[in-house]
Structures are given as structure tokens and as C-alpha cells.
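One chain of protein is taken out of this complex; the other chains stay put.
When the chains are written out, they are named A and B in that same order, and each has its own residue count from 1.
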Amino acid sequence: MTALRVEGLGKRYGRGTWALRECTFDLPQGRIIGLVGANGAGKTTLLHLAIGLLSPTEGSVFLFGRPLRMDRPAGLAEVGFVAQDHPLYRGFTVADLLHFGRSMNRRFDETTARKRLAELGIPLDRRAGRLSGGQQAQVALTLALAKQPRLLVLDEPAASLDPLARREFMSTLMGAVADSELTVLLSSHAIGELERVCDHLVLLRKGRMCLAGDTDELVAGHRVLSGPRPDANAAMQGLVAATHGPRQSHLLVRQPVTVPVHPHWEANPVSLEELVLAYLAQPETKEGRD
Amino acid sequence: MLWLIWRQHRAELLTAVVLLFLFAVPIIVSGLAMHAEYETSGAAACVANPQDSCGPIADRFVSNHIEWANRLVFAAMLPLLAGVFIGAPLLAREFESGTWRLAFTQSVTRTRWLVSKLTIVGAGTAGIAVAFGLLFTWWRGPLNEIDGRLRTAAFVATPVSLAVVTVFAFAAGVLAGALLRRTIPAMAVALAVFLVVRIPLEESARPHYVKPLSRVNDALAHNDPGWRPTTDWVVENGWVDSAGKMLSADAQNAVMREIYGEGGSMYGSDLGLARYMAEHGIRRYTEYHPDSAFGAMLAIESALYLGLAAVLLAVAVWVVRRRLH
Partner (left out) sequence: MFAFRLDTRSGVPTYLQLVEQVRHGLLLGYLQDGDQLPTVRDVAAALVVNPNTVAKAYRELERAGLVAPRAGQGTFVTGNVDRVPAATYAKLSARLRAWVNAAREAGLGPDQVRALVTAILDEDRSKARAA
């Protein structure tokens, strides 16, 4: 079952350039999906489109098999969202924010929310504007989780936090995922963290999708071949990136382990981080699609 | 939803109520004194039963209070506060602080969110305006009985006029906020739009909401009935010649010079002028709205401002629904 399916999704702001173009992928249910890309690659646009905060210029979005329409309460109830910089009404106390959630949602698990806030030591009578960045992020996450969504979307949730607050935030998130059947889609720059946290990846480069798939399969489907420098531009099946020394070359190739390797070449597994960076740095002409 | 609206706008409501109170205290104090003086000075009796001797009484009463009455003309600017401080931040603040992403991802659709907010906050603001209008109009009561309720100073302070103009100002602020997404620029635009619409409508449109009546008097009218309340609102006057044609300002000035001489006193007897006019068949011409036009004027003013407000709010809803990014 797919949690989120996008087909030919594109978004253009005004008459300007396309922020996102020709995006097609399926996100499996019950997984933690990482959305990776450089700044300006269209991550926020994609996330906003995915939850109907923005309407697409072309293409369509399906949430749990049903077409997503803006302004439908049923669809809104299935999605939890923590926006970039986790905005809150600064003048509201934490208790006010819980009241806000209760009055804006038919389904709102305030008991669990209060429990979670108590565990985190966040006082209910404190104004949101006076909480630390980490606490604000936790409150935003608590509000999103209390909706009991099926899909939780987070836009660089921990980017502005210090390492400790960041760890606590991600820890809360992991605990919440373990507690429920939640599917999580989160964008992040911290590739090292994504490796531990995500089991599915979508890579965006300049508004286009350049790779998507289960992390295990992605890692298994790629390898680094090291050996004597090949003849200039020798065609290599599934070549993603190449680094050349004077006599030696390292080639990142997309090919199954079963493909036999030329005796001159030594095959090594590739780490997810290495893989992601290679794809993001890929020149525009080579489009590896999944 | 209701709770959210209350929580987000309770400070504005409180400020409005405090403002109302600050206005109310001096107005009620001076108003009670004025209403008492209206009775004791005999002005009330004069209005009920006009007599020749009433002129000085009514004049004295009006001049005692005209300064305050003129000050209250600024009530016409009160709706501006609603546009700048309630309308403009309503959406701009959400966009500026990013909380729109929080508000629009709850289970309440943004259309319902916006329509509820606009309806309730708009109605509340209009309610405050009605309260101000009732206060001002009560204070002006005696003056209106003498001078009529159609003149600008009286009309703009009526509850209905004040409320519909407030709703328009609120709508202008909301749309400015929806388009500009930043509070301070939205406030500035709300202010500008309000002035650009309000002043011309006030100055040139309102006298023509309904066609004024006209009358022509002989200059030497001996049938002067004496003093009576002037509830007509005179919007145009001048002289017409024997053919019934309006005299231009230049022609009028020429006549004045002929009678009084270059630089002569204008404060002499009217008799010379009256005689001249009678000899040349010139008569006085007046266009005016009678007191009975009040209801129609108010209805037209309401339709105009509420119509404008409806268009602005509809555009704001459309902008938020469609072009959000």
C-alpha cells in the first residue's frame, strides 16, 4: 500500500521558473522516508504539495490511494505537518496551543500530548515565544502527532536546533513512530542521520527527482569499482560518478552485485552517504531515474 | 474555531472596548449637560413650537456646542483603526510569522477558517462601530433636531454609516494583508485605500446619492415665516436670471461690485441687493435634500460600502484559496 503517490508533479510560481518538475514516485506505508536535496532543490515545495498546502501547477497527488484535494477536511485530518522553523503562535501558552489543536481537529489525542510534554519538562503555562528552539520544535511535533495522522510530514525539523535538542527531537519522533502505524516523510540536510533514521530515500536535484528507493536496495544496487584508469570516456554500464587519479580510477556504478566484474577491477560496497552525495553532485546531463 | 478566534482577537476587542469607554466618559458627561441645557435654554421648546424669537436662542445653543460637534467629525476616521489594526494584520500576521502553515494543516479547511474569521471578527468590529455610532448620535441629538441629521458631521456619526464604512475598511485591510503578506505594508495600503475611497465618496458622491430637490425664492420674499429648524441639507445654491438660467460665479461677483462698489462694504443692508435682484428678475436658487431623504441616503451608502467590502473580501478568500505559496 502506498502512503503517498505523486504523478508528474510540477509547480511553477507565477510566470517564473519551475520549482519542481516531472516528479513521479510512490512512498510505501509505515516507513520513514527521507527527502534529500540541496537548498533550492524544491524540497519544501514538494512537501507543501504533498499535503495540499500548495496546489500543483501540473500533475497530481494521491494520499493513501485517494486523490488529494485542497480544502477537504478528510484529507487534512490524515496529515500531520511540522513546517520549517516549526511556527507556533508566539503569544499562545503551551496549554493554549493544545486548546487550539483540540478546537481545530475532530480527532485530537490531548492526553498523550500532555503526557509527552510533561515527560519533556515543557511547562504548559509558558508562552510559545519564550520556549527554547528545541522546546518549540517539540511542541510543534506534539501538536502534529496529537492529530493522530497517518502521514507525518516534517520540513527540515531539526535544522535550526543544537545537537542535543536535535537528538531529543529525533528521539521523540522515533518513539512516536514505534508507537503507531505512522508513515513519516522528512526533509533533511543531515545525511549521516538519515542513514540511521530513514529506510527509503527520495533525492531531488534542481526541482527534479534523481533517485528514489529503499535505502537497502539503493546501497545493494550500487558499488564502487577501483582499478586502472580506463580509456577516455569508456562506456561503463550504469556509471553515476567517476574520480580519476593519474593511473587509477574509482567509478560509482549502478549495477547489481551479480554483474561480473572485470578482473582488473576491484569491487567495493558503497555507503549511503557516499551514494547520496554522488547523485546530488551529478552533472545535469546524466539523469539516473528509478 | 470559535475559541481560536476569541483567543487571537481578544486583545483587539479589549482595546476597542477601552477606546469606547475613553470616548464614552467625556461624551456622556458633556452630553448630559447639553441635553439639560437644550431643555432649560428653551431650544427644545423652540424646535417643538418654532417662533420668531427662537432664532437667537437656537443660535446661542448651537454656538455653545459647535466646537465639540466639529471635533466629533473625526469619528469619520475611526473606521480607519479597524482597517489598519484589525483587518490588515488578520492574514498578514499569519503569513509573516509562518503560522499559516500551522493553521492550514489542521482538520479545518482554510476556507472555513477564513470565512469564520472574517464573519466573526468583521461582525464584532461592526458591532463596536455601531456602539460608537449610537454614542455619537445620542450626543448630537439636540443639534440634529435644530440642524438636521443629513449634514456630514451628523451623517457620518450615525450607527449605520459608521458600521458599513468600518466593514469596508476592515475588508480593505484583510485584502491588503492577503496580497502583501506583511503587516506593516498591509497597514499602509489599508490606510491609503481607505482615504482614497472615503474622501471622494464623502466629498462628491454622497450629495448625489439621490436627486436633490430644488426651490426658487424671490429675493424680496416678504412671506418669511420666521425661525424654524433647518433640517434640509443644502447642497447647491446660487442665483437664476429671469430666463431661469444659473448665474456663474463671475456674473454674481459683477453684480456685487455694481451694487456695493469696488472694495465697498459687504456688510451693509441687504436691501440694495434685494432691490437690484427684484428689478432684474434675479431669484435665489437652492438644491437640497429634505430630512425624509435620510433613509434612502443611508440605504445607498450602506449598499455602496458593503458592496465594496464584499468584493474585497471575496478576492481575499480567493487569493488565500488559490494562489497560496
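The criterion applied here is as follows: contacts are C-beta pairs under 8 Å (C-beta built on N, C-alpha and C of every residue); 3 or more make two chains touch, one makes a residue touch a chain.
Note that the coordinates shown come from a computational prediction; the quantities given were computed from them, not determined experimentally.
**Student:** Of the chains that are displayed, which are in contact with the missing one across the whole complex?
**Tutor:** A
**Student:** Could you tell me which of A:Ala41, A:Leu63 or A:Cys198 touches the chain that is not displayed?
**Tutor:** A:Cys198
**Student:** Could you tell me which of A:Gly40, A:Pro73 or A:Gly175 touches the chain that is not displayed?
**Tutor:** A:Gly175
**Student:** Touching residues of chain A against the unshown chain: what are they?
**Tutor:** Residues of chain A in contact with the hidden chain: 30-32, 167, 170-172, 174-175, 177-179, 192-193, 196-199, 271.
Everything below uses one rule, namely that only the chains that are shown with their structure count from here on.
**Student:** Mind checking the centre-to-centre distance between chain A and chain B? Centres are C-alpha means, answer in whole Å.
**Tutor:** Roughly 57 Å separates the two chain centres.
**Student:** Would you tell me which residues of chain A are touching chain B in their complex?
**Tutor:** Contacts found on chain A: 13, 48, 51, 53-55, 70-73, 76-77, 79-81, 83-85, 87-90, 92, 96, 99-101, 103-107, 140, 143-144, 147.
**Student:** Please output the residues of chain B touching chain A within their complex, sorted ascending.
**Tutor:** Those in contact with chain A are residues 1-4, 7-8, 97-99, 101-112, 321-322, 324-325.
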